[in-house]
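Okay, here's the structure, questions in a sec.
Omission of a single protein chain aside, the complex is shown with its protein chains in their original locations.
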Amino acid sequence: MSRRPRDPHHNEKIAAEFDPAADDGGPKLSRRSFLKGAGAAAAVAGLLGVQPAAADDAAPEPPLAGAAERLGPGPATFKLRINGATRTVTAEPRVTLLGVLRDHLGLTGAKLVCDRGACGACTVHLDGAPVTSCMMLAIDARGHEITTIEGLGAPDRMHALQDAFVAKDALQCGFCTPGMTMALSAALEANPNPSPAEIKHAIAGNICRCGTYPHVIEAALAAAQAARGQA
Amino acid sequence: MAASSSNGFRVIGTRPIRHDGVDKVTGRAKYGADYAFPGMLHGKVLRSPHPHANIKSIKIDKALALPGVKAIVTSADLPALPDKMEAAGEQAINLNHLSMNILARGKALYDGHPIAAVAATSPHIADEALRLIEVEYELLPPVMTVEDAMKPGATILLPSLRNKEDGPDKETNVAAHLQFKRGDVAEGFKQADYVIEREFKTAMVHQGYIEPHNAVGIYNADGHATIYCSTQGSFVVRALSAAVLGIAEGKIKVVPAEIGGGFGGKTTIYLEPLSVLLSQKTGHPVKLTMTRAEVLRATGPTSGSTIRCKMGATKDGKLVAAQCWLAYEAGAFPGSPVGAGAMTIVAPYNIPNILVDAYDVVVNRPKTAAYRAPGASNAAMASETVLDELAEKCGIDPLEMRLMNGSEEGTPQTVGPPFKRIGFKETVEAIKNSPHYKSKLTGANRGRGVASGFWFNVGLQSSATVNIHTDGTVSVVIGSVDIGGTRAAQAMIAAEVLGVDINDVRPTIADTDSIGHTDVTGGSRTCFATGWAVYEAAQDCVRQLKERAAKLWEKKPDEVVFENGMLSPAQPGGELKPMSIKQIASRLARTGGPIVGRATVNARGVGPAFATVCVDVEVDPDTGKTQILRATIAQDAGKAIHPSYVEGQMQGGMAQGLGWGLNEEYFYDDRGILRNTGLLDYRMPTCLDLPAIETAIVEVPTPGHPLGIRGVGEVSIVPPPAALANAIYHAVGVRMTELPMSPPRLLKAILKKRAAGEAQAAAAD
Partner (left out) sequence: MHAINYEAPKSLDEAVKLLAAHGEKARPLSGGTDLLIQLRAGTRRPEFVVDIKQIPELTRISFSLQHGLRLGAAAPCISIHENSDMRKYYPGLTEAAHLIGSLQIQSRATVGGNLCNGSPAADTTPALIALGAQARVIGPKGERTVPVDGFCLAPGRTVLQPGELLVEFHIPAPERHSSDAYLRFIPRNEMDIAVVGVGAALSLDVSDDRVVEARIGLGAVGPTPIFAAEASKSLIGKTLDAAAIENAARLAIAVATPIDDMRGTAEFRRHVVGVLTRRTLAKAAERAREANQR
């Protein structure tokens, strides 16, 4: 499955209201990014199941110029872009992105399962691409747009995929579900019309021990169809 | 309500949306490791790097001096417990062994055995502290296989272990020898035209639930403790933790979190008492979570085994005798499921002469725990492949062979008493009639295999409360954790009885202080026993609703009829209009107060489960790699409450059984160290390794159960390894007798057969 170029403002289209603790008060509208993102936003709105929300200028960390940056070994304070909002985090360099999400920010949807990127349960999006958040340092995520399952869709405004997971009962214990959903949502964004084989490839790195794969594939197909129908 | 009529139901048998779906797909559902409390510390466990060693000393001073470290505990901090079977809550268990598995006492008995636990202000500091604990070990030879453990003069793991046969003076690694006998096998084999005897070895495997074990312990100064954890049995956690800690059971409250899979492996304790002990020492909440390596090294996988199976049949296919010998790895402490293996190995068949010997053997591996129909898959790998060979000898279709000899109502079980109404033959018929079995399989190196399996299921105790709220909605409170559809199924039973909409029923899983005793979500018992309790509790509500209506109408309760959620006078006509539950719910205060339906059950008359499966494979003869092309399972569910969840259990168990058959295994090196402690090398099936498993639900109601339910959680894992072995034989002509049938093993067998064929051809020239 090949990826399409990603909309750089992907995350801003995900409403950030669920995250009022964001220290910049959540995304704000700027004319420039709004114009830049508007067309694509309309296209993905159906897939996301949400209206494009206000987007801010989203300037990440200022480009680091000059001498090499040094941090640690004690806690460092840095900013991360998570679910469309800027969050200030104080953490040691050894803390992983998953560690920051779960232990510092209370975003416990991504799960720690295998400690080595072998199960997919901690999958989040990094600039729209799926990554295992247990396998990267949090400071290494600076300057990127991170989306977690909490930012994909909220109970009252679920992503088409989340709706389909419930409707198709694509979960038994539910523990692999956030990672599975994130892997699939990235895949659907890259390829809105996937074949079952392409869906399987997208979740080959996500282990479901309850054996619910066929329902997951069904849900992904249904979500893709629903998104295309709305587009 | 007519229990036996499948179309007599309004809610049961439908497929409503689960109540916990939205929380789980939006990442909001709280699993054990998701809990956090102010001031919480993080715990880590130091584990033995040796499989067998005396612990000479443990020095903790350097670790305690590390800034951020708040407490360190060893077995010296736990009370000594009697080395004999004692009651702990509802089970009989050797408490000394249980305690020694929480923290090693004097001896380390497996790679990963807990030695000490640390609480610190961050998980990283706790981790670093582990490196500073100094343990002096005296290494002992590891005993890794049942063969080595049973040899005369074998190194002894537990000096106090004795078995009845060898008497009180003999040190041994054999914890128990069981025997089951019927008829006379020597005479039986004399009647046989064909006798097949094979020896099988199956590897230790893990349940592989993806959520690692976790616990948050909060000890209060008043002596009470609360444990948040992901478990299949909150009451078991309470009873066992209380026993290990020497705290009264009633002083511990266990709050069950959502659970990310268990499959039997979360029916005992590991971290829970440590979280309380560390909290007691520090005065802070303490959270412990395992890494994947810890889960694999030091929780309870299921036994590897050696099984010899000999079966005889007359040439017209009648089974006349079976003799089996089973030895199962218990792990470091007694308690393998070998008894279940012995009692299931030939249970699907009516064989007049049987002799089954079973040995529970301790080895330097982690103490085994339950895994979906514990012990039965190993056993079925042996008997179901030997049966396939006999069918081939007799020239009879393997499914016909099973129908000819299949157990039915009245057939004596291995343990003696006859089966009541069971659905074994119906599952065989369902496979026979399935589109899969009727389809033709063509192509080189392809083969089809079938196999069947039996599992007892259990009943045990459950409690349920059903509340009618003033707005007419209903809450169902149970003590069974929801591991894959329990909420929905229980709500459906209440909705069925009360005649209300499923969306008006809210199921809740309560902590141990808020509901009566409820045994584990395991043994395929939850829908059967907790469902029974919910059924009775809802009936209790109906009785009270009738009383209230009678009061309003100034009639006797037996003059009120309840049907489809409506209360009406038994004598129609007159001015009294039927009332809905909603209508009467708004008038509860005026008719005597709230309505709370209650029921407890100690469920008897459990209905055993049977399944039959069919698998098509294609083998790459150059590499020994097997691809599963198609798979179908038929299983007797008694009565499927929520068919999707029944199918989910069938598919899930089969997926695990297929993984067990092909690639999963514990790989210990020569020194007894587990090498594959991650999910890249402990190879559970990915979505690319499994076909979409087809299902056929068979419904032969369990006699005596108000809804006819049979447990469905386990038997699906029993037949798949044997079915794969049979399919591989029919694909490439080799009979596999070792699990897993991984590419190196299968290739070796294929090359051996090829060489033998070439030698034969050369000799013929």
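Think of it as A and B in the order they're written, each chain with its own count starting at 1.
Just so it is clear, contacts are C-beta pairs under 8 Å (C-beta built on N, C-alpha and C of every residue); 3 or more make two chains touch, one makes a residue touch a chain.
All of these numbers come straight from a predicted model, not from anything done at the bench.
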For the full complex, contacts between the hidden chain and the displayed ones involve A, B
Options A:Val113, A:Val131, A:Ile149 or A:Leu188, residue touching the unrepresented chain: A:Val131
The listed residue (B:Glu128, B:Asp184 or B:Asp357) that touches the chain absent from the view is B:Glu128
Return the single residue from B:Ile17, B:Ala87 or B:Leu688 that touches the missing chain. B:Leu688
In the full complex, which bits of subunit A touch the chain not displayed? Write them out. 2-3, 64-74, 76, 92-94, 96, 115-118, 120, 123, 126, 129-132, 134-137, 139-140, 183, 187, 201-202, 204-206
Please give every residue of subunit B in contact with the chain that is not shown. 124, 127-128, 131, 622-625, 627, 662-663, 667, 675-676, 680-681, 683, 685-686, 688-689, 742-744, 747-748, 751
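Quick note on the criterion: only the chains that are shown with their structure count from here on.
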Report the inter-chain centroid distance for subunit A and subunit B in whole angstrom, where each centroid is the mean of the CA atoms. 34
Name, in rising order, each residue of subunit A that touches subunit B in their complex. 92, 94-95, 102-103, 106-116, 118-119, 121, 148-150, 152-155, 158, 162, 165-167, 169, 171-178, 181, 200-201, 203-217
In their shared complex, subunit A is touched by residues of subunit B numbered 15, 17-18, 20-31, 33-34, 36, 124, 207-212, 258-261, 263, 289, 291-293, 483-485, 644, 648, 651-656, 678-680, 684-688, 690, 692-693
